[in-house]
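Note that one protein chain of the assembly has been removed; the remaining protein chains are unaltered in position.
Order as written gives the chain letters A and B; numbering starts at 1 within each chain.
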Amino acid sequence: MTAVIDNTSPAPAMVPLLSDLSSVSGRRRNKNMVMTVLMGVSVVVVGFVLLLVLITVVRKGWSIVVSEFPKWFTKDIQLSPRRAGPGMKAAIVGTIVATATATVIAVPLGIAGAIYLNEYGKRSAFARTLRFLTNVMAGVPSIVMGLFIYVFWVVPRGVDGLNAFSGALALACLMLPIVVRSTEEMLRLVPQNLRDASLALGATASRTTLTVVIPKAAPGIISGSLLAIARAAGETAPLIFTVGAAKATNWNPFSGTNTSLSLQIYANAKESFPTAQERAWGAALTLIALAFLFTFGARALSGRLSRTTES
Amino acid sequence: MALALDDLKSKNQTADRAFRGATLAGGATIVIILGLIAWTIADKSRLAFKTEGLSFFTEPRWAPAANVYGALSFIYGTAVTATIAVLLAVPVSLGIALFTTQVAPSWLKRPIVAMTDLVAVVPSVVFGLWGIIFLAPKLTPVFKRVSGWFHGVPVLGRIFGPASSGRTFMTAGLILAIMITPIIASISREVMETCPLTDRDGALALGATRWEMIKGAVLTHSAGGIVGSVMLGLGRAMGETIAAALVIGSSAAITANVFSPGDSLPSVIAFEWGEATSDVKRSALIAMGLTLFVMTLIVNFVATAVVNRSMKRMRGES
Partner (left out) sequence: MNIPRKRLGAVVSVLAISLIGAACSSSSTTTAGTTAGTTAAGNTTTSAAAGMDYSKLDGKIVGSGATFPKSFYDEAIANLAGIAPKLTVEYGGGGSGKGRSDLQEQVVDFAGTDGVVKPEDIAKFKGGDFVYVPTVIAPITLSYNLPSVKTLQLSPATIAGIYQLKITKWNDAAIAADNPGVTLPATTIVAARRADGSGTTDNFTKFLKASVGTDAGGTWALGSGSTVEWPAGTQAGDGNTGVAQIVSTTEGAIGYVDLSDAKANKLSFAAIKNKAGKFVMPTLEATSAAAEGATIKDDLTFFLGWADGDASYPIAAQTWIIAYTKQADPVKAANIRGFLTYLLNEGQTLAPTIDYAPLPETLRMKAIANIAKIGG
């Protein structure tokens, strides 16, 4: 790949220091500065919006989470939304169970699909179709995923079909395209010469993929999977049709109705009572904190892993 | 010795084939699931097409009381909000990704990554609630002022037309833009990270400014990945349900005015499903899902074609 360089400007006689741009024409220097500032501004803008959202959530949700601490995390949800009192354990457990189950289904499947696309299928007609279909799947609205699982999985099972596993299936459908597409992008960027070197040393294709390509792409794969998990944990629409409306804690994904933080946010926000409104924001705060802790932990872990493999 | 090696080879080959088969199965699952989704929603929307015919796509009215079920207003709303979202999110996301990988000192990288992660973990319903409680009331005067600036200006005057509330196409587009920013930024960043140092150093060594180096080396290297991330973001923007539903204004309208309340396909499914008591209405709502499915299909088709052509041209030039 050749870098496109502005040929109109005079070529410097000597190689300039990286920071020394004095020999560059004013127009180019200005453009460089404007673009750099714009990049910085992008970060600030998104940071500002995030701060506004977080302030709203913390201000409205903080008091119920910490009042009578740690009851918010250890007690089941109030049966009647108009009654005061903490308790969101059932939803915290439900979110963890459904999201974890969905992750177990979608992430291995998605990574396998991406490996096929990038390492075997490549530009074949099937691989191209698959890539195309994955993009299409990413655009299927979450509520349609929910309806699909409802029609296809819940209805044949009747009341017993309302459980965390059904919800996890819908969430897995949402996660799958994100995992596949992001993983494939990361695999594609692993330099070909690494593969060639491994193959030349006599390793099989599968061994090369598992021991050379995947570790190299791991940080990116984890990033993509985390995006998918975060998306799943925050989804409401697919769960409305699939998990039921429990208010008591249920650790079993395969049996019994369940609930989730996202469902509790939506359901409580629809109630006019101040107690319910507070509960909705408390659940939002909990969900954001939970998801962020998890994301942060996974990143720290992957950072340490990649450092140990490198050294 | 030779025999043992042969043995090993065949064993390896079996393992190799099994691995390949497993990844193929992973890929095939997607095709199967998507096939099932397509079949299920096509089957369930048959009734709507039988009663409405092709006018389902051309009828702007959604009047269940009069048995008129048209999707055109919602198709339009989905296109408008997704376009606004992508137009706003792509430059910002790329800015963040470039800043993180090319500009920021190493100590600043982790906080920025953490920040984008944090945006990604905010649940969609929270963005929606924040949108109606906080953002929409603050946007109303802004919309009014902007529409005042463009009053009488051709084209722009119609796009930024009169505003009466904070629940509009624009508000939905803004919220969607915030939601897809972490997707585009995060994947683009990972892709840019892998840009070979030699490419970057080469460009700089030739006297390129940082921006020229980014344009020449980083963006060229990452183009494919960036397009992929934008497609994922676009898919999300078109399919997002609750957040858009809460702020879009729920009014079946086709107007160039982005400050007017509108509605989108996923929002109407979410808001109408609960009280859809007749079979035709339920079928019409599922047909909306099918319509969105077809829309993403077309968008992806066009995008793939455009990317392939530009790739070919790039290869032809070099």
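Just so it is clear, contacts are C-beta pairs under 8 Å (C-beta built on N, C-alpha and C of every residue); 3 or more make two chains touch, one makes a residue touch a chain.
This is a predicted model, so every value here is computed, not measured.
Contact with the chain that does not appear here is found for just one residue of B:G26, B:G207, B:G249 or B:G289, B:G249.
Among the residues A:R59, A:R83, A:K122 or A:R304, only A:R83 touches the chain that is left out of the figure.
Touching the omitted chain from chain A are residues 78-83, 150, 154-155, 158-159, 161-162, 240-241, 244-248, 256-257, 267, 269-273.
For chain B, the residues touching the chain absent from view are 61-66, 132-133, 137, 164-165, 167, 245-246, 249-253, 260-261, 270-279, 281-282.
As a working rule, only the chains that are shown with their structure count from here on.
Taking the mean of the C-alpha atoms as each chain's centre, chain A and chain B sit 15 Å apart.
Per the touch definition, chain B reaches chain A in the complex via residues 12-13, 15-16, 18-20, 22-27, 29-31, 33-34, 36-37, 40-41, 44, 91-96, 98-100, 102-103, 112-127, 129-130, 133-134, 178, 181-183, 185-187, 190-191, 193-194, 196, 199, 202-217, 220-221, 224-225, 228-229, 231-232, 234-236, 238-242, 265-266, 269-270, 273, 286, 289, 292-293, 295-297, 299-301, 303-304, 318. Interface residues of chain A facing chain B in the complex, by the touch rule stated above, are 1-6, 9, 11-12, 15-16, 18, 21, 23-24, 28-29, 31-32, 35-36, 38-43, 45-47, 49-50, 52-54, 56-57, 108-117, 119-121, 126-127, 129-130, 132-145, 147-148, 151-152, 173, 176-178, 180-182, 184-186, 188-191, 204-207, 209-210, 219-220, 223-224, 226-227, 230-231, 233-237, 261-262, 265-266, 269, 280, 284, 287-288, 291-292, 295-296, 299.
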